[in-house]
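Of the protein chains in this complex, all but one are displayed in their positions.
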C-alpha cells in the first residue's frame, strides 16, 4: 500500500494510474489531495511531477497512521475541539427516555463542566425484549435540548437507513458502537455522510483492526474521527469489560486521531467509573464519554453504571485537578 | 419473560393483554400460536381459556430455548434437511470470483457429497482495500450455478438494504456473519424476510448472547435458524480463532436449533481444517461449512485455509466414516 | 539455537565448544548424543567430525520440535504405549479419597477398557480451605490398587520436595498440572527424575509456551513426555474452560511428542464430557484422561464433572467405535 501526497490534482497522474494495473483511490483529506495506490510493485512504477511524497507502509492501514501525518488531528464538533490541550467530556444518559430527563441531565452536566451531550436514541440491545430506544423521538429530544442548553450532541447510529434522520435533526457527532465496529457497510456510509464520528472499538477487536475500521471512514474522505476505547472481552468478570488502557495508549502511538475513553461500560458498576475515568485521563485520553442519569436506579438501561449528577460533578472536579497536574485542562 | 402457548388465536386474550400493563408480542412459530408477555408479575395475572400452557424462564431468551420446544428443530433448505440424522455439508469458495470458479467447485463438492453450495458475494473485510466481493454479480453466478448443479445456496448478507437482491436471486439460505452477529437491525430484517438463516456466533459472544441473537430472528417469526460456531477470540495465535467445540455442545444442550461448525475460519491453515471438521462431527454438529477453492493459492481471500477439491473429497470420506461410527450419515 | 546431532561422544568436540564463547548443553535423548549450542553465530563456527548434523531453528524450542526428530515419539508407561496406533485412556477419580473408592473405580475402568489409573493424592486447590488431598496416604493407596488391579498410575506432583515419595511408591507417570505448567524449578527436577511425564498446558499458555515447558523436561534428558490439553481461559463461561482442540492439533504439527486431551476439566459438567472426549479423539489425541468416581455426587472435589463407572463404559464403547472409524483402536 502506498500513499501519494500530491502537490495538486493532476489529470496526467490520474491517467498514469488508470493505465497501470494498480488498484487506486483518489481522495481529499485534511486539506490534502491524496492517492492510494497498491500493490507496491505497481505503485513504485508510477511517477509524476504532481507527487510531493510517496509514503509506503507495511501496516494494514495508512490514512489513520501517523506515518504520513505527524501532527495530531483535532476534531471539531461545532465549537468543541477534541484532541487539543483541553480534555473534552461528553456526558448524559445511556438512553434518551424523555425530554425532561435529558434536559435535567444536560443542564447538570453542563454546569459541572461537560462540553458535549450524549444520549442514545437507537439502542443496540442484546435481547430483543429490552428497551430499544425512542428512535426518531429520541433524536428530536436531543436536538431540542441541545439547542436550549448549548451542548452539541453525540449519539449512536445503528443503521445506514437512518442517516436521513441524522441529517434532519442535524446531529453533531455520530457514534458507531462496539457491536457495529466492523459493520463495514455502515462505516462506509457514515464516512460519506461527513459529520464527526466517535468510533468505538469492538469488544474483540485488536488495536490494529480498530484502526482499520477508522480507515474505512477516512478512505471515504471523512477525517473527523475520534477513537473510543470502551473495554474488551476477557476472562475477568469482576468488571463488565476490561478497559484496555494500554491498548488506548498503543493506539495513540500509532495514529494521529484523538482518543476517547468510555469508563462507564467497562465498569458496569458506578463505584468503578471514577477510577477508570481518572486512569484514562492520566494515560492521555483526549475525551471521556460518561453516563449520567438524574435517577440511575430507575433508568431503562444500564442502571448500575450511570452516575448521578452530583457524583458526576465530584468526578469533573477530580478530572480538572488531574488535567492540571498533567499540563492540560478539562 | 413468559411464553404463552395458545390453543387458538383469541381476541379476548389479545384484549386482556393489551389492557394489562405488560409488554407483549404475538407470533406464529413452528405451527404454534404464541404470545410473549413480560414482566412475569403482569404475565401471571393474565388468564384465558385460549392459553394451553405458560412457560416461564429466567434465561434471557425463550423462543430459542428447549424449555418449551423439546424436539429438535429441523431446518429445510429446499430439499436439504439440517438437524436430522444426516450431517449436512456446505462447501464452496470463500468468495465468488467467477462463474467458472464456482462451477468447478460446485461440481467437485457435489460429487464428493456436499449438499449445499457456499460462496461469498458480499465480503466483510477488515481492510477497506481488500477485495470486497462481486456483490450482485456474485449472487447471479451463485444462482446460475446452483440451478445447473442442483445444490441450494448459502451466502452472506451484510446489509438489510440488499434484501431485495437476495429475493430477486431467490437465495436459499442467508448467512449472518460473525461481525454482524449483534447487528440487531439486520437480524430483525432477516427475521422478517423469512428464508432459512445460518447465524454465526460473534467472535466475542458468549453462548447466551448467541442464543439471544437467534431470538431476534425467531421473535420475528422465522424459526428456520441454524447456529454456526466459527471460533472465538482468545489469546492463542497458533490458530486464527479458537474453535469452541465445548461452547457448541453447551449451546446444543440449551436450544432446539441445529448446530453447524465452520472449521475453516478458526483453522486459518489448510492442514488443521480436517481435524477440526472431524472433531466437530464427533461432538455432535449437524452441519459443516467448509471452504473449497479450485486453486487455493490464487484465491482472492483466505487463500491459506481453503481446501482443494481433492482434499475435500478425502475429508468427506473421513466424515462419512465417522458419521457411521456415531450412528449418523453424511 | 543450534542442535548438533552427534555420531559419537567426542572429547575434541567438547573441547572446541568449551573454548568457544558459545553457551552449550550436552545431553542424551532418544538414544542420540546431542549438543545444544547457542547463539547461532558461535555455533556455526564449530565444526568436528563427530557432528552428524546441525539443526538450526528460529523457534524458541528445539528438542520438542519435529524439525530434528520426524518420527513420532512413543512414551511407555510400564507396558502401556502412548503415541502408537492405540488411543490410551487414563481414568479414575479426581482425588484419592479411600482405598475402597480407588479400588472400585480402578476395577470398573479397567473392565471398560482404560489402560491407566489416574487419581490425585496432592491436589492444587484454589482455596486453602478446600480438601487438599491425602498426600503420601494417597500415593500408598494408588500403589496398592495399581498392583492389585494391574493398571499403571498417573498422578500429580506439586512440589519437587515430594519426589522422594514418588520414588518410594514407584509412581509410573508424573503429572504436572496446569497451575504448575510454568513452575520452572519443578519442571527441571521432574526432568531429572526421569519417569514419564504428563505435562498439562497452563490455562493461559500459548502452544509455543507449552512446548517450551516441555523443553525444560527434555533438556534434562527426559524424553518421555506426553502433552495434555486441558482447556484455556477465555471469556466464555458456559463451560469451565475452553478445550482448545485447534491448539492441540497445532501442537501436534509442531512436535514429535504424543498428545493427550483432558475433557473433564474444561467440561465442568458431566453431560459435556462425552462430546469433548469424542471430539478430542477425532482430532487426533493419542491419550485421554477422564475423571470417574463411584459416586460423583459425594466426591470431595470436582463432583460435577466426574463420570459414573456406567457412563464411562458407555463412553469407552463410543471411543472404540470412533477409533476404528479413524483406523486406530482404543
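A, B and C are the chain letters, set down in written order, and residue numbers restart from 1 in every chain.
In the analysis below, a residue touches a chain if its C-beta (ideal position, glycine included) is under 8 Å from a C-beta of that chain, and two chains touch if they have at least 3 such contacts.
Computed from a predicted model, the values in this text were never measured in an experiment.
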{"item": "Residue, one of A:92, A:266, A:296 or A:309, that touches the chain absent here", "value": "A:266"}
{"item": "Residue of A:29, A:55 or A:278 in touch with the missing chain, whole complex considered", "value": "A:278"}
{"item": "Absent-chain contact - pick from C:23, C:47, C:168 or C:324", "value": "C:23"}
{"item": "Sole contact to the chain not displayed, among A:35, A:214, A:243 or A:292", "value": "A:243"}
{"item": "Where the missing chain touches subunit A, by residue", "value": "204, 206-208, 231-232, 234-239, 241-247, 249-251, 253-254, 266-267, 271-272, 275-276, 278-284, 318, 321-322, 324-326"}
{"item": "Where the unshown chain meets subunit C, residue by residue", "value": "1, 23, 25, 36, 38, 60-61, 124-129, 132, 158-161, 179-180, 182-185, 188, 202-204, 209, 212, 215-216, 219, 232-233"}
{"item": "Footprint left on subunit B by the chain that the document does not show", "value": "233-235, 237"}
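To be clear about the criterion, only the chains that are shown with their structure count from here on.
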{"item": "Chain nearest the overall C-alpha centroid of the shown protein atoms", "value": "B"}
{"item": "Centre distance in Å when subunit B and subunit C are each reduced to the mean of their C-alpha atoms", "value": "38"}
{"item": "Rounded Å distance, subunit A centre to subunit B centre (Cα mean)", "value": "32"}
{"item": "Whole-Å gap separating subunit A and subunit C, where each centre is the average of the chain's CA atoms", "value": "48"}
{"item": "Per-residue multi-chain contacts in subunit A, two or more chains", "value": "233"}
